[in-house]
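All protein chains but one are shown in place.
Labels for the chains are A and B, by order of writing; each one numbers its residues from 1.
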Amino acid sequence: MVNAIYIIVAALGAAFLLGLLKSEKRGTAYVITLFALSVMTWISAGWVWAFVMERAAPVDFLTGGTSPPFSINFRMGLPEAVLTLLASLTGLLSALYMKDVLCALGQRAMAVLLVAVMALTGIILTRDLFNLFVFFELAIISTAGLMLLSEDARALAAGFKYLIVSQMLSVFFLIGIIFAYHATGTLNIDGMATASLGLKAGGAIAFFFLFIAVVAELKPFPANGWGLDIYESAHPGFAAIFSAATSSAVIYAVDKLLLIGGAEWLPMATGIGVITFLAANLFALPQTNDRRLLGYSSIAQTGLILAVLGQRDILGDNVLYIAGGLLLSHAIAKAGLNWISGLVAGRELPDWAALRSRPILVFAFVTFIAMLSGLPPFPGFYAKWEMVRILAGEGRIALIGLILLGLLIEAGYLFRWFGYIIKREVPAQSVRCSPFQISAIFVALASGWALGFVWGELSNQYFGHDNLLLAIPVVFALTFLLLDWLPAWVKNSIAIVGLSLFFYLTFSDYDPLRMIFAIIFLIGGAVILLASYDSKGRRIGFYPATMLMFAGLILLIRATDTFGFFAAWELLTIGSYFLILRGKHSEPHALSYIIFSLGGAFLILAGFALAAQGAPLFNIDALAQLTQPLAPWVFLLLAIGFMTKTAAIGLHIWLPGAHSEAETDVSPMVSGILLKAGLFGLIVLLMTMGKQQLYGVELTYVMLWIGALSALLGNLMAIFQEDAKRLLAYSSIGQMGYALFGLALMNHLGWLMALMFVINHYIYKSMLFLSAGGVAKRTGTRDMYRMGGLITLMPLSFIATLIGIIAVSGVPPLSGFGGRWIFYNAIISSEYRLPMVIIFLAGPIAFLYLFRLIHTIFLGQLKDEYRKIKEAPFWFILPQMIYVALLLAFAVAPGVALRRVDTYLNQIFPGGGLQWTGTEISSAYGYWNPVAIMIIIAVIFGTLFAWLLFVNRKAQKVKQFNIVYAAERPYRPETTHFAWNFFAPYRKALGFLVQPFATRFWDGVTNTLHTAADISRRLYNGNGQSYAFHLLSFVVIAYLMRMGA
Amino acid sequence: MPFDWMKIPYSLLTLFIVVNYGFFLNALIQKMGARAGRRYGIPIWQNYVDMIKNYGLRSSITHGAMFYLGPVFRLSGGVGLLLFVPTIYGSYMFSNLSFAGDLILALYFIFFGTLGMALGAGESGHPHAAIGVSRGLAQVSTAELPFALAVFAVALQYQTLSVTEIVAAQQGGFLQWTLFTNPLAVAAAMLGFLGSMMRPPFDVVIAPQEIPIGPPTEYHSAYLALMQTNRAIFPIAKIVIYMNLFFGGASDWPTFFFKVFLIYLWSAFVGVVFPRFRVEQSIRWFLIWAVPLGILSIILV
Partner (left out) sequence: MTYIALATGFLLILIGFYGALTNRNLLRMIVAFTIANSGINVVIIAIGYMHGRTAPILDATVSAADALTRVIDPVPQVLVLTAIVIGVGVAALMLVFAYKLYERKGTLDISKFAELKW
């Protein structure tokens, strides 16, 4: 292997060489710069290869011919190799990226760039304290120099502020060095560590100054105003280096210092880290300038990594895996994002909508924010999982809470930004970029995915988890990224075949319970996808998102351990988020969806971690073995997490917008299919953990109440909607409430009823959403009162809606009645009377919104502007007709689906099941014969119909306005169609129940956060002197905390 | 399970008896109401005359398919409701088609006709029809509530959902009736009963004395005749359920006629005394007065 010193030699040599060149030879100078950076990259890469592939041992390189402490030594180990590679590669790519600027400014700028990268590699490699100081100063000087590259005139002031702060820091650093040296007699870091500096006289204070000087370079809260200014005003090419390479190098320096300080300094690192992480993320919330936002995010991420380093006492060897995963994710993502920011003309976040003209950049952006948010399949996800698992195992719950809160806020502003990109108007100034710039971004993108794979493999190797990027459904979903150039119908066919094939290949794996979900997810998904044939063109981005969601869903039911379950959960969350975001006006709704979902996911993560008690691999079934006092808390966390997905009341506010604003074929997917994921989670939870008590409160009883209230309020809110799809969305809240109620009953029939709701809800809600979507597509509005009288124009849609509402309402003979019948039988054996009453209240209310749905759309008066519209497109009608057939079939023979589940449920709840004799179904209390009911009703109906046909055989259709209207002719259809505010008396009587309390509450929470952040961030008043004061106070406070502790 | 074909003529016989009794009772109650208001009232056979006239009318127009089907739904609902519940306790002949389902079937089948007719009325395009439906649904959603609660209290009390078994449990003297074993449930149910009989104070849905309003606005001739037939069957079918659940059922036809008459009279009795509520008033009234009774009955069972 090449001596690591040559990394530094190459940079220094090239920098000197540049000085010798004439100023006209800029091209040559640029080539030399690139060459030097390439050499550095190549050497580092060689070392990475050696450590990873050949398992080489770390090597020390000596300078000055003697061994330490009499000379400076550089160490090259795996972390150093990776970090030098990161630094030099970032430098190389940024140099490529900044070609124009560098060539315009000449070789001096290039030399400064080389020195900067050299200084960073020096910080990483050196094991000598004073040498570390020198490299730090070099980094500072070159950073200030590179600030001058920026076109932004304000960068000057930022550079000066930076110098002020660094002057103070170098004073601290030197004090620390000299006292540490005085105490130990060596400047070698390892030497100091063995001499245990902290135990020497004055050693602690010496280390404090060292530590604080280096940590302050990480821009800890509140001493970080200067860092933000640099991020905001620097050239994005340099900001990439500053964010990716400088932060990483300094983090590593902190890591080295902690070696000296020992375990007693770890809490301080954690404290500073986590406070910085939270504060920076919070302050980023009201930020509108893209680069400053990136700065806040960078500061936050380094804070998080610092906090992780502070946990090395319990993380042990895993610290490399965790901190490394976070660090590399952060570095790559930030480098990439900063590079992209240079391509965008405007500085406001919505200006980034310009990226839409280049889908590859959008993909890069989304990759980067997924990496930052710790989403699968990127390293940050694996790191997050292991970190939380180990922390929970050691009982550091508060820290988990703070970290997850910070991550949630960060995901919030990052995804809000993504929403702007996808949904805001494309600004006039489009993206301008050179091939060099694109290739830099592309390298970051590729390395992000590659690292995702590497971390997956590591996770497989060390913890026995599956590599997500090797899971067949995920691979299948990602393949669509490569196929996105194909026309939509081809991709649609591939998707349908893929789903069906996967079901065909795996259907023997599932127990009857999972079978129901597998059928709904795979076959159900394929049926809904039929509607997607209606879309023309290429439909960029639709299929990767859809298939990612289905991949998550199917991995969810196939998961056996908590890791697999959680990974699947996040996958389906992301996939569905992209899907929901595609709706025309869904920007805010998709955002609230992802925030609620991620919040729920974090609770699940915490619950699983708590349950595992540190065990790397935790089987889901092992949840059953949990005992007091842990079990109820795990139950609580998981239950709230899953109920976020089923939109239980209070956590429901994301649902109406997300489901109603989604595209026509997406609404049935996210409503009919996706909601079932939450129910599946609850089923798994209740199946393993059963009833749990917390402070004497039966948690399933609380769930019963939540289910009942969801059913009541969901239904109640549905009846006041004017928007057809919103109405259906609210109705889903109610329906999920019923299912939740059934599960929480914790008896055989309750579960059977919940499963019946799972099936029924999939069928009729998919059908109704398609039907309403088809009508909306033809009429161009979703407001029901604008429609009316469409029955003659869209008869098939009407039939689907009619069958749908009969089924939803539970009126015999359709399958909804079966659900109600099982429901009554389930509650009759239950002790819980009061929540039952609430459910009773909810029941009849469903009729109100259902009638409104069908009446105001299809019946009443046809409007003039719709006289010529056609039936909904064939591909919308086809799945609806399939659903009609399914509903009728399921109504006559519910046993086909339920009988096996009924038997299976005997394992969980022995006894209390149904008897299936012939066509009759009976319970301990009552009986029901679906076939007989169907026949009797059909016969009566048929007979009467025939009779009426006979009597009224000459009936002829009259014109629309031929009605008895007090002897007048109605004026216009608009004034004659009674539709708007249909249930006005109901609102008068019960409207107080549907005040948007939950919405107000969550609005209040977000507003408070925003306001608090907006006020607090004024701390950074832009004055360099204030920043110096912040730094001084930071040092004093840290000192007091340290001495107090 | 082999089907006993004799059930069909037996059921038709029940139907025949009930239709005639229904026509008679409707007119009788109406006449009693009129007398209470110092009016003479209609002749007792008036309903027959109306029905025959309507079936005979030749003017036949339609507003569309659902308009056509509405009355069919309506009458199917009434007939089905009647036939899904055993009429005479202990009689195989008049147990009708109750083998198909239990109490829950009857409860939910009540809505079959309502829904169908509401759809038919909707297609007529007449705003008054839609207004009537809107009012009706709004009112019925709370009026049915005390009834549903009471029904469930009874089911809990007897631990069964089978109507026959509930009646069986009430045999052996009138003190065994639910009326005395669970008076709260019966009180709740009887208050709810008022809401579904289309009499004052809860008759704003069809507002019979004023401008033509309510679901049947556009219906005429044979359509209306079907609905009139239903008006004879439906109240009786519903009262049969009440009778079976709360008043010990009937083991022979005279008892049946007597109990049904008394239960029917209850709505007329209240109706002639009270003026009409607006919809939101009746919603509040049911929620404040009737529903708590139902809840109590469920909790105290």
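We take it that a residue touches a chain if its C-beta (ideal position, glycine included) is under 8 Å from a C-beta of that chain, and two chains touch if they have at least 3 such contacts.
Keep in mind the model is a prediction, meaning the values are calculated, not measured.
*Asks:* For the chain that is not shown, enumerate the shown chains it touches in the whole assembly.
*Replies:* Those shown chains that the absent chain touches are A.
*Asks:* Looking at A:A56, A:I141, A:I314 or A:V939, which makes contact with the chain not pictured?
*Replies:* A:I141
*Asks:* Of A:I124, A:L149 or A:L187, which sits in contact with the chain we cannot see?
*Replies:* A:L187
*Asks:* For a quick check of understanding: of A:T41, A:T126, A:S166 or A:T367, which residue touches the chain that isn't displayed?
*Replies:* A:S166
*Asks:* Footprint of the hidden chain on subunit A, which residues?
*Replies:* 130, 134, 137, 140-141, 144-145, 153-154, 156-160, 163-164, 166-168, 170-171, 174-175, 177-179, 181-182, 187, 225, 228-229, 232-233, 287, 292, 1017-1018, 1020-1025, 1028-1029, 1032
Keep in mind that, in the parts below, only the chains that are shown with their structure count from here on.
*Asks:* Measure off the straight-line distance from the CA centroid of subunit A to the CA centroid of subunit B, and report it in whole Å.
*Replies:* Going by mean C-alpha positions, subunit A sits 54 Å from subunit B.
*Asks:* For a test of understanding, state which residues of subunit A touch subunit B in their complex under the given definition.
*Replies:* Going by the criterion above, the answer is residues 789, 791-792, 795, 802, 805-806, 809-812, 817, 820-821, 824-825, 827-828, 833-834, 836-837, 840-841, 843-845, 847-848, 851, 854-855, 859-861, 917-920, 925-929, 932-933, 936-937, 940-941, 944-945, 948, 951-952, 954-958, 960-966, 970, 976-979, 982-983, 985-986, 988-990.
*Asks:* For the complex, give me every residue of subunit B touching subunit A.
*Replies:* Checking each residue of subunit B against subunit A gives 1, 55, 58, 60-66, 68-69, 71-73, 75-76, 79-80, 83-84, 97, 99-105, 108-109, 111-112, 114-115, 118-119, 122-127, 130-131, 133-135, 137-138, 140-142, 144-145, 148-149, 152, 155-156, 159-162, 211-212, 217-218, 221-223, 225-226, 278-280, 283-284, 287, 291, 294-295, 298-299.
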